[in-house]
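Below is one structure, written out as structure tokens, with a few remarks after it.
With one protein chain withheld, the remaining protein chains of the complex are depicted in position.
As written, the chain order gives the labels A, B and C, with residue 1 at the start of each chain.
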Amino acid sequence: MELNFRSDNESPAAPEIMQALSQANEGTAWSYAEDDWSRALDRAFSELFEATTTVIPISTGTAANSIALACLTEPWNLVFCHRGAHVFNDEGGAPEFFGHGLRLMPLDGDDGKLRAGTLVDAVNGSEGHGVHSYAAGALTLTQSTEAGTVYRPDEIAALCAAAGDQGLSVHVDGARFGNAIATLGCAPGACTVDAGVRMMSFGASKNGCLAAEALLIFGDGALRERAERLRKRSGHLLSKMRYVSAQLLAYIDNGLWLRLAAGANAQARRFAEAIAQHPQARSEYSVEANEVFVRWTPAGFSALETAGMQFLRWPGDENLARFVFSHATRAEETAALCEALASVAPA
Amino acid sequence: MELNFRSDNESPAAPEIMQALSQANEGTAWSYAEDDWSRALDRAFSELFEATTTVIPISTGTAANSIALACLTEPWNLVFCHRGAHVFNDEGGAPEFFGHGLRLMPLDGDDGKLRAGTLVDAVNGSEGHGVHSYAAGALTLTQSTEAGTVYRPDEIAALCAAAGDQGLSVHVDGARFGNAIATLGCAPGACTVDAGVRMMSFGASKNGCLAAEALLIFGDGALRERAERLRKRSGHLLSKMRYVSAQLLAYIDNGLWLRLAAGANAQARRFAEAIAQHPQARSEYSVEANEVFVRWTPAGFSALETAGMQFLRWPGDENLARFVFSHATRAEETAALCEALASVAPA
Amino acid sequence: MELNFRSDNESPAAPEIMQALSQANEGTAWSYAEDDWSRALDRAFSELFEATTTVIPISTGTAANSIALACLTEPWNLVFCHRGAHVFNDEGGAPEFFGHGLRLMPLDGDDGKLRAGTLVDAVNGSEGHGVHSYAAGALTLTQSTEAGTVYRPDEIAALCAAAGDQGLSVHVDGARFGNAIATLGCAPGACTVDAGVRMMSFGASKNGCLAAEALLIFGDGALRERAERLRKRSGHLLSKMRYVSAQLLAYIDNGLWLRLAAGANAQARRFAEAIAQHPQARSEYSVEANEVFVRWTPAGFSALETAGMQFLRWPGDENLARFVFSHATRAEETAALCEALASVAPA
Partner (left out) sequence: MELNFRSDNESPAAPEIMQALSQANEGTAWSYAEDDWSRALDRAFSELFEATTTVIPISTGTAANSIALACLTEPWNLVFCHRGAHVFNDEGGAPEFFGHGLRLMPLDGDDGKLRAGTLVDAVNGSEGHGVHSYAAGALTLTQSTEAGTVYRPDEIAALCAAAGDQGLSVHVDGARFGNAIATLGCAPGACTVDAGVRMMSFGASKNGCLAAEALLIFGDGALRERAERLRKRSGHLLSKMRYVSAQLLAYIDNGLWLRLAAGANAQARRFAEAIAQHPQARSEYSVEANEVFVRWTPAGFSALETAGMQFLRWPGDENLARFVFSHATRAEETAALCEALASVAPA
């Protein structure tokens, strides 16, 4: 028996999403995002975020992130991000491609989080050399973070305030935004548009959809044309966009996204508790969403693998591994994992 | 009653494709095209084309075309295409974006087709100015063409031979490739790899899929890394690629793609026959696939619209309109269209 | 004896320019265009054009043109130009490189000139397809034209008015602007800023400098930062910019540029008169600047070559050749050319 805790990217789609696809598959529909589902997105997300929101449906988070950053910058701009950010480490240079050579500037921060002071220092350190240097242009945050932690609304607000003082726009990579909100229990707008965020990649693929992300522009729609141009130019304007938009509508309908995320988070917490009781293994970060980073011995991890548990040995650190819990993780799977953990005796 | 002959892009997905999606939605699967469905593509398409074929699954034809052209060229290359080509008119500059400023050179050709002599003249006319000019780099053909006609294998071979003599690589935009093969009745390889084509965008979205295209590299896989890098950099490497690959596998399984295309073509032929019998309207081009271009009067088109028929008034020519038939067009819909046509009395 | 009428690009620098270089070579000076010569440019050109003018000194016309077009457009914009324009035919894709994939749209026009009606038709023909098409963005004109003709101020004004109505910005490639003004006899601003031109490449290299062009931004300096960023990013911010700026200051000082251009134009007119008297050869275009295009027989051209005359056989047309006269062309050289022409007896 193999149990998969490698990534929520490997999870199947939720039944509600599959059903929405089937329902959208009736008859003809306008192509290129002129269909009824796509046209309903602005209203649906504006209600969800309790603010005027422009929605650009798209298939991948990398595309959403890259288009957002290209919307907010010029090619000679610096974009600040956490050193662990997906945009910096895992997108194969997509932000640089869409942004025509913009530069990402990775910053350090405990627990996967940036602090306002770090940002201000970095901006100040990058200035003063005119056209010879890149110019500070934007900040991108990840919520929940790559460490499985969650920014509180006041933390986001402080970062946005600092960014705004420096003339930077703020983007949120919300690949696992549902997991964050399920934990925070706040309104989605409270840690985004209300805090000063300008654009957001609202992820759905990891948490129950097949391939669907909503690139959100908060407030006025001045950036809409730019975003739509970039989506088309990058080949991301699907002819049959209704199938993406139908996923998104079902995903946020009646709280499905939060129920799915809450389920994943619950499994992660359960595993975190098992780790807390283990004599050797420990959680590397506070477990606040659906990812658990475990610090342990290579022998310990190997024993778990032998027991059929699949997870990610962290590159470059043999004593670290990542376990991800998805909307589709069943309680008995987590129980089996916890049991396997407990059964590995300390050296 | 409204009947939609606007575009096959507006058709729903075929039931077999929806079923394949459901079947792929079981349990976890490796992400980022490492899944079993994606891994099965090379073999499946190699069998279909009876030649070694590398498959890059992707969501849109624009992305497939653009990646192909970027694989075959340097930024200082000219890419020759028909003046009516989708890459030139309808992709919002995606080829130029992926190709970092390559230039498309549109060529004239009757019936939507290029001729070898035209290509040779164009290449010769573009040469001889060293670094001051773009250098001829590639040729892209559309099969079936934007005019609803079909290149015969010998026509493709002649173009590839001429291109090869000039040092150009050849790409085929096969957004409606199924419609072409359903008409030609030849092996898919006969008018592609055997004729000298190097890369191909094998379309499936228009003919029964939701969002699935197969970017094909024929022969050795030297361009695979380049194509995969470009797919990732452009945000087209879906985390859950299984859903695209499962569509593609079902699409070519047991001849589904040809049955779907043949159905669309049959409806187009039926309408073409009705036009042939009409005292005024006439087909602009030979009807060889699933598109019918009709030359008629604005009043005639208006009368059809009043009768509930939806189609595309061709931009810039009030006496021309395009009718597209899809895998989902029902015989009774075509019959209604033909009846409406016949009922419009000549002026 | 060989006499060179191939191109004004092959001419040496004028003595006054060499002297200015020597004078600028005293002691140290601030680098990267912070020197006194560079700082004096805005005022000097504002006086010359009788309007607020921002000057970006740069080494080549290709760079000036490309930066200007990139300042005025987004990557998804069309830039309209004459089919014979240098930006389209002779810059190796630099506009597309700087413009990140913008597209040049060549238009026809007799005598190397565009007409407002042609522009309006082209803009209208390119519109209406949303993000699927490029969006009309800018117009670039060449003054004097590639055909050796000159736009009158009212022609420029009509083109700018039409462009403005369509939302396009206008750039002038003034590689041979001095030759145009020497002919027009008008104020430099009359056919540029006063007519509605936004940016201009003010050429100096062909007409007496070594390597110096002034990229001009008329009116408010909103585009200055963009232009300066692009200059730096493309490696065109010389550390010792004083040597470029000193050329430019000397070039426009006390009318030198117009005297040099008038000299070149006079030689061209003299040759044009000789052609007018020849029984066979004729001028292809009206000779209004320093270029003469001659329509004649290959045998005639060969006879001139045998007589030691060097000129450009026009690519693709064996009955056409171009003769260019520069500030350094001596009257006896032109006389020798005219004599050689006269001596070739008709067949």
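Criterion: a residue touches a chain if its C-beta (ideal position, glycine included) is under 8 Å from a C-beta of that chain, and two chains touch if they have at least 3 such contacts.
Since the structure is predicted, the reported quantities are computational estimates derived from the model, not experimental observations.
Q: Checking the contacts here: which visible chains does the omitted one touch?
A: A, B, C
Q: Which one, A:Trp37, A:Trp76 or A:Phe271, makes contact with the chain that was left out?
A: A:Trp76
Q: Given that one chain is not shown, which residue among A:Gly185, A:Pro279 or A:Pro315 touches it?
A: Reading the full complex, the residue touching the unseen chain is A:Pro315.
Q: Which residue from C:Gly92, C:Gly130 or C:Gly219 sits in contact with the chain not drawn here?
A: C:Gly92
Q: From the list C:Ser22, C:Gln277 or C:Ser343, pick the residue that touches the absent chain.
A: Only one listed residue reaches the unshown chain, and that is C:Ser22.
Q: Can you say which of B:Arg39, B:His132 or B:Arg152 touches the chain missing from this structure?
A: B:His132
Q: By the contact definition given up top, give the residues of chain A that touch the hidden chain.
A: Chain A touches the chain not shown through residues 75-76, 89-93, 96-97, 99-104, 125, 128-129, 131-134, 315-316.
Q: For chain C, enumerate the residues touching the unshown chain of the complex.
A: Missing-chain contacts on chain C: residues 4, 6-7, 9-13, 18, 21-22, 25-32, 58-64, 66, 91-94, 97-98, 205-206, 210-211, 229, 232-240, 243-244, 328.
Q: Touching the absent chain: which residues on chain B qualify?
A: Chain B touches the missing chain through residues 32, 74-76, 100-101, 131-132, 135, 226, 228-229, 231-233, 237.
We take it that only the chains that are shown with their structure count from here on.
Q: Counting only C-alpha atoms to place each centre, which chain is farthest from chain C?
A: The most remote chain is A.
Q: Between chain A and chain C, what's the gap in Å when you average each chain's C-alpha atoms?
A: Centre separation, chain A to chain C: 51 Å.
Q: Using Cα averages as centroids, what's the distance between chain B and chain C in whole Å?
A: Centre separation, chain B to chain C: 43 Å.
Q: Among the residues of chain B, which are close enough to touch at least two other chains?
A: Expected reply: 91-93, 97.
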